[in-house]
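What follows is a structure written as C-alpha cells; I'll ask about it next.
Here the complex is missing a single protein chain, while all its other protein chains stay put.
So, chain A:
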Amino acid sequence: MNHHEMIRLTALQMAEELRKKTFSSVELTRAHFERIYEIDGTAEAGIHAYLHLNEDEAYAVAAEVDAIRAAGGAEAEQLHPYAGVPIAIKDNIVTIGQPTTAASKMLEGWMSPYDATVIRTIRAAKLPILGKNNMDEFAMGSTTEYSAFGVTRNPWDLNRAPGGSGGGSAAAVAAFMAPWALGSDTGGSIREPAAFTGTVGTKPTYGSVSRYGLIAMASSFDQIGPHARTTADAAALHQLIAGHDPKDATSLRTSWDGLLDAAQNQDLRGMRIGVLDELQGPGFTDEIDRQFETVLDMLRDAGAIVSIVECPNIKYALPAYYLVVPSEASSNLARFDGLRYGNRVVPHEGATAAEVMAASREAGFGDEVKRRIILGTYALSAGYVDAYYSSAQRVRTLVQQDLNKAFEKVDVMIGPTTPTVAVPMGEQVSDPVSMYLDDVVTTPANLAGIPAISIPGGTADHGMPVGMHIQGPAKADEVVYRVAAGLERLIEEATGVPFYDRAPELTAAVTMEGERL
C-alpha cells in the first residue's frame, strides 16, 4: 500500500492493517509527516493546521510499537488495538516535551511540566503524537482566525475559514494530515469546524472525558472530544479517552465501553428523532435548509420517526452562553499574568508586580481574548452580577429543563450544525457578533452538558460541506453515535463514496488561488 492510500484509510482501518502488519507504524507516521510537509504550508499560503510538529517523539513511539509487534509474545498481545495509529492534538491540551501555547503569545514557547490526563492515555496506548494543531487563541473564536500564530484555512477552499476554535484539528483530519485529533468544545469548537470541513466531531457528555490538562476557557462548558473522518473513528477515540479521572472533580463514573459498538449499529428503525421548532427557518441558508430536508427524508425512509419538538427557552441559550462563558473565562485566564510562566513584559525599571502583570497581559492577549475578559469581568462585577451572570445561569437551568422535557418525547434531536457553510476568511473578524451567532445550534449542548455530534450531511452553497448536528440526553452518547452512524451510512449510500473521500485532492500545487466550487 502506498503512502497516498495509507493516509486515506480510516483510523480503525489503519489500526487493523497495523495489526496485520500490512505496513508499519513508522511507515504510517512517515506518510502523515510527508503529507503535512507537502500541503500544510504556512499561514500566508497553505492550510496551516499545525503549529508544532513532534517528529522525533512520534517516530520513536511508532518504532517502539513496531518492535513490540515484531517481537510478538505477551507484550505484543497487550498492545492497545490502536497502538501505532497517529494522532494530532489541539494546542490547548498540555503535553510534556512539546510546546503548548493555546495559540496565544501569552504562552509562546511554554513547555508544560505535566501531561493532560488524555495525553497520558494516548501515550499509554502508544499512539504517535504528530504535533499540535492551530486554534483560535485560548479557544475563543469560530473561524481559527484569532490564532496569534496565523490563520488556518479550510482544505475544501483555502479562501474560507475552517471554523473554530478547533479549525487546525479539523483541517488536519479533513486533509488527511492526521486520521484523528483531540479537540475541545466549549460551545461548538469541535462540531462547528467539523461541519465546515466535512468531518466528524463529538462533544461528549460533560464529564465523560477528563478535562485535566485542558487549558480552561469556561470550566463548566469545556469538554475534550474527538475529531475524525468517520463516526466509528470518533466513537473509538472517544471510548479510548473517556472514563473517570480522580484529578477532575467533575469527571463522571459512567462506563463508556459501548460507544464503538453503538457506532457500528446503524439501525434507525423506530428511532424517535426530533427537530427543534425554534431552530428552523430564518438564519439558515436556503441550500442548507434544502439539504436538511433531504436528510430528514432519508431518515424517515430508513424507519426513523421524525417529529417537531419545542424548547421555548432555547432562543435565550446563546445570550446566556455569551455571558457565562466570558465570566468563567475572565476567571480562568486570570492566572496568565507573566509572573510564573509564559510571556512577561516589564514596562520600565522598577516596575511593580501590578505593572508587570498589566503589561504582560496587554502584550500577550489578542483582541478576542481581551474582549471576552472585559465582558466577563463586567458580568461578574458587584452591582451587575445579578443582572447578567446570575440571570444567565437561571436561563441555563431553563434551557436544561426544556431539553430534558424534549428528550422525554424523542431519543435525539437533529438539525444543521451551522446556519451557513464555511465563511470566507476575514468576513467575521470585523463583526464578532455575527461570529457569535454561528454558535446558535451548538451552544445549548454545552449549556446543558449533553452529548452532541456533527457529521457531514452532504454539500450546500459553493459545494461546501454542511454539517448535521445530532444531540441526545446526558450520558446517552451511545444513542447519538448510533443515529450518527446510521445517517452517515445513508449519505454514503446516496453518493457511493464515504464523504471524506469527496474532499478536494490537495497537492503541493494547490494554493489560495485555486477556486473550488
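Note that in this section contacts are C-beta pairs under 8 Å (C-beta built on N, C-alpha and C of every residue); 3 or more make two chains touch, one makes a residue touch a chain; residues count from 1.
In the analysis below, contacts and distances are computed from a predicted model.
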UniProt names the one chain left off this complex as which of "Zinc-dependent alcohol dehydrogenase", "DNA-binding PadR family transcriptional regulator", "Hydantoinase/oxoprolinase family protein" or "Aspartyl/glutamyl-tRNA(Asn/Gln) amidotransferase subunit B"?
"Aspartyl/glutamyl-tRNA(Asn/Gln) amidotransferase subunit B"
May I ask which residue of A:254, A:331 or A:391 touches the chain that does not appear here?
A:331
Could you tell me which of A:82, A:180, A:256 or A:389 touches the chain that is not displayed?
A:389
In the full complex, which of A:122, A:357 or A:503 touches the chain missing from this view?
A:357
Among the options A:108, A:248 or A:278, the absent chain makes contact with A:248
Residues on chain A that touch the omitted chain in the whole complex?
92-94, 100, 102, 107, 110, 112-114, 116, 211-216, 218-220, 246-250, 327-328, 330-331, 334-337, 339-341, 353-354, 357, 377, 380-382, 385, 389
